[in-house]
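Before I ask anything, here is the structure I am working with.
Only one protein chain is missing from this complex, and each of the others stays in its spot.
After this line comes chain A, so read on.
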Amino acid sequence: MAQCVQSVHEFIQDSFVPMVAVLCSEDAEKVTRKNNLNFSELLRPFCRLTSEGHMRDPNNQVQVVKNLRISVNNVVTRPSVPASGTPSLAQRLLLSEVVSTCQPAEGGVANVITAGDYDLNISATTPWFEAYRETFLQSMPAADHEFLNHYLACLLVVSSSEAVPVEKFLKLSQEQHRIQHSGEYTNPKWFIPNTLKYYVLLHDMSQGDEHRADSVYEDMKQRYGAQGCYLLKVNSRTAAAGADEQIPDPWSQYLHKSSLQNGSLVNSLDSTHPLQLDTSGDTPGSLDALRAVAVETKAGTAAAAAASHGACLTLNDHDRIRQFIQEFTFRGLLPHIEKNIRQLNDQLVSRKGLSRSLFSATKKWFGGGKVPEKSIAELKNTSGLLYPPEAPELQIRKMADLCFLVQHYELAYSCYHTAKKDFLSDQAMLYAAGALEMAAVSAFLQGGAPRPYPAHYMDTAIQTYRDVCKNMHLAERCALLSAEILKSQAKFSDAATLLIKMTSEVSGDCDLRSALLLEQAAHCFINMRNPMVRKFAFHMILAGHRFSKAGQKRHALRCYCQAMQVYKGKGWSLAEDHINFTIGRQSFTLRQPENAVSAFRHILTNESQQASSQQAAFLREYLYVYKNVTGVCDVALPQLPLPYINSSATRVYFGHERRLAEGEKQAATHVSLDQEFDRDLAAMWRDLEEQVVASANRGVVPATFQATQCCLNSQTDNLRFPLAVVEEPIIVEVVFRNPLKVPLVLSDVSLLWKFTLKDFSRPQDAAVGDALAFSNEKETLARLKLLPHQTGQLNILGLVYNLASTPSTGGTTVSSSAALKSDGPSPADGTSVRGRQDLEIQGPRLNQTKEEKTSVSHGPDRRLDPTITPPMPLLEVFFLQFPTALLCGEIRKAYVEFCNVSGVPLCGLRVVSTHPDFFTFGSSSLATPLTPLSPTSFENCSAYKTLATPPGATPGSVAAVTLVSAGDFGLGEGGSGTSNGVAEIPLEDRVLKPGQSTQLPLWLRGPDHEGVHEINFLFYYESAVKGGKISHRVLRHTVFICASRSLCVRATACRSNTLPEEEAEEEDERRNGSMLVFVDVENINTNEAGVREFHIAQVSSSSKQWRLHRCINPAEDKDCKLNSRERGKLCFRATRCKPVQGTIMTSIEKYIFADLSLGNEQIISSTTPCADFFFRRCPPSDSRRPPVAVETQGRLSRSQGAGPGGGAEDLTSLVRKCNEVDLDIIVLWKAFVVEDNKQVILEGQLHVALQTIGKEACSLTQKEEAQEMVLLKFKPELPPPMTRPSMEQLSHLIKTNLHYPESYRHPFIHKSLCLVPVTLTLSNCSLAQVDVIIDLRHKTTSPESLEVHGSFTWLGQTQYKLQLRAQEVMRVPLRACFLHAGVYNLGTPRVFAKLADQGAMCETSQQTATPALIIIINDT
């Protein structure tokens, strides 16, 4: 139970006060009417006595009466309330009115109660309950079984202006007597037969003659005694005079309530007979009438309240009234009571002796048969048992009541106790219950507490009232008293149980009482020593429910709100939703739509566990309420809770949406919102951009470089304000998520933004695009476009949209939602409301400094705050005839169109690609007239530049030779030029004017490996007008090329041991030697149906030193056709060319291109595109060497410094060099392909780089072993052992060659010794000086020499020591001597060589030449 303003003693005392009736003459009434009051009202504020009174009890003990209050009422002769158990309708209306007018003060002080982990804000007091209780107790009808609210005395009031006041007094006195004794009226009830009559002469000071009044008073004193009459002088102030005087108005607080009470009571009496009320109370007609009346009274009351009370009374008059009451009580009332107590006591005492015992005795004897007859069934009727008013059993009760009223509780208790016994023995249950109740109360009120409070008395009383007597009214009174007493004794649990018991029955008419009692019970729970928070909350909800049933919406809302504090955020979502829903409902009906909206919003935003039909109902309610709110105030669009916006997933795209294909044209893919963000790809693009920016800035990446980001999302770097270009749209993609199970409809979605002007002052106007999204339980995207027309700073703030639900379809949904809508207005289906939601993006969590690591702080995210910059050029790139599938190495010509769609000229167009070997724009410097410029005339034309071979010439006979420098193909900047794939695009005048477009041819070459290749292009361009905020722009393009296998070319180079035979060969050429090149071509195409055959059209070579000389295939093999899975072999002789270093271009080495055409036309391989692809594909051999080896060697040389092996690197390279060839073979082929029943000739080229003699090179480089698992190594790797040139390598230093006649005829008969001259040619392959030892001695152990039958001997010097300079050729003349005819192997000379300056090294045996057989024929 909540705290009360009154203490429990005050409360109980005030509940039972002496009642005084008032009978007023009309003139006296007129006098008081001047003050807008009647007589009883006039007295009411002064009814509490401030001074102590004294009286003597029957034992002559002085009893102090403290703080007594009396109740003065006009005599109303008709019963206000029927004495039945249930409260009348009028009373109910009154009570409900009282409760609803008493509301918690706005912003009143609330207690904060902490219980466990709950902090509850609860209003400590419940004034509405106290008001209810007070009104309830006051409106208790007078009952027959108790006398507490029977009138003890009657004030007879007569005005002094009356002609004959004494007569009037007589008349009034007679009337009082008539009322009490005639038996005409059951109401009011009188305490004692001889009621105290107190004569009051009311004198109006402003009107009447004071002397006359005094004389009349004197007369009265004579007649009634000084103790029985009083002269009350009032109205000493004239209305006019007192205008400026401020007089306190003590009536206002009393009259408000009392007038209400009287008014409604009187009116209810006027309308119908009260006995009929209960029976006809439910008919709507009378209800309406009553209601109308109640409204009327209210209006009347309000009007009356408006007029001030006591306008004619001065403070003196107030004192006089107070004096009068005091006089009346102490002189009149108390003595009267004292006298009566004494009388009753005497009666009882006298009876106690005989009659009391006699009574019981007679009862035993005569009425003995009566008791057993009263079976339990009959017991219930005993409530109807009525003692006659003067029955002796009632006398003791009467005395007890009197004692109680004058606060003599001890005596009262003993009397009640006695009475109780009597009544119980008589089975007069109603009387007994009354006695029990009062016995308990008086026991409680006894000071000093000689006996404990008998709580069981109360329980019995309540039970009896309720169950036996069926008098809920009394039961309720009893419960209220008992609960208050229990509360004061801190027995909250008992109090709560008691209160809840009173509410347990579910009868429709006692909702208000139940609600109030439940609320008090809830307060009991929270006030317990261990506060029971949850019980509190639950009972609050029950109370709220009953309040709402009783129509007390405000109280209901309050209860729910208090209960909410307990349920909020504790995981009891079902209950929480229910409370929120109810709060929303109640708030809405109470016209607090903001609260309603927030409550509903809570239901919807919490991840709801409700069924979908329930959710749909919630949503509809919410929308309806929301609509009403927005209808009222449309100042700012309110925030909508639904759907959720996943703001971190918001993506922002700068630029136009692209059309990917436009007829034949295929636009650059660039970036689009449909692409997923890929971190690796983003890094790749960033690298590409860095490369191209570096190349645009002469190899240096500027410090301010920022990769262009066209599409911002949560993973991109959003620390800077993104740059957007004026007149180019900004597309914002917002991700919505619908947490509900019901669909939501969004419409008219648009962006909210703020724009700050900068630099320019053109009229600002930005169009907002809109989109329609429909989401259902999952994520949905909406893309919104914004087109800036002006430069400045743009901030995108949020979204504005209409939210609606779809009309529900299922019948069950409708019914369930209808069930919920008990009282609320049902919103129309599909209501839509307009609201906004802000887009707030939290940046990434900072994790750099220690402070950031320990705290949770987030960086900024400026995705939605683009800076609008002045116009920039905008490039569109279209591709024409761009293939999707190619054979490996296939050359295809396509066209690319560059189009400047902006109003600003662009320049500095460059392209960078992940696969620079895939395409070429041709070499601009060669100024070759390009093949047909327009793609239409291109059909069936070779991509290559060709020359028809002279008809007479044999194919493949002699190679045409061209010298070309690599610089001509845009790759001039040393080796590094090719490694970054940046190519400048040869625009005509380097500038693309606004609106201009240009087409350029583009050659493509199929990748060398089969499979699908992703090829990325990045086009870079700048504005011709410098100084903008954006330094450059880029355009991305990604193509996927499917490459299928074509040919596999393997090539081997062999040292040719034969010296050139032809005399025409130049000396130096001969000296440089020649090489055999074997080219193995295999058709590995798997598409047998499509590709019919391959022709090897031409084999070209490209090298700095070597060139293909001629084809040495057998003649019939020259036309090389390869069907599926066929393999062909081509042999070529290659020769070393003149060194070209000596020419003018010293720094740039020239490449020699040699073309050996096998068909009837020569393809000029040294021009675009063949050479382009050659250079793009094939970086100079130096850089192609495994970089690891170079590195390790470098490290070694560094670490070993000038150690003994310091020259090892030198040595190795020297040795290696002599085996190097550095010759690139380009195989140009034609494929005959059937496509759509048409034969198409495809062309292509494959490259093979020969590096080392004897080592096979292949066009298909072996795929690198995918390093799936790399062992983690924690120790540094041991440096590989120092590499010395291997024996193998060293054995290739010197090339030996024997020259001798193939057969030699010798007449052995004539001359037994045959001498044959043999020339041994030694050529130094290396670039160093080499010491050579030639040993001619036979080695018998050599297995080769054994094979040969017979033997021969070298003549002359058997060992030569020679020194050969670099690449020197030396001939050593030898002579061999044979003894017999036969076949001999001359290849026995062993040659040892070592590098001249490596003293420590041994000579290495050089590779022996193949067996050199000579036939010696006996010439007979």
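Note that in this section a contact is a pair of C-beta atoms (placed from the backbone, for glycine too) under 8 Å apart; a residue touches a chain by one contact, two chains touch by 3 or more; residues count from 1.
FYI, contacts and distances are computed from a predicted model.
Choosing from "TECT1 protein", "Large ribosomal subunit protein uL30m", "Trafficking protein particle complex subunit 2-like protein" or "Probable cytosolic iron-sulfur protein assembly protein CIAO1 homolog", the protein name stored in UniProt for the chain missing from the display reads "Trafficking protein particle complex subunit 2-like protein". The chain that is not drawn here is touched, among residues A:K535, A:R862 or A:R1136, by A:K535.
When the missing chain is restored to the complex, the residue among A:W572, A:F677, A:F705 or A:F1078 that touches it is A:W572. For chain A, the list of residues touching the undisplayed chain reads 116-117, 504, 525, 530, 532-535, 537-538, 541, 567, 570-572, 574-575, 578.
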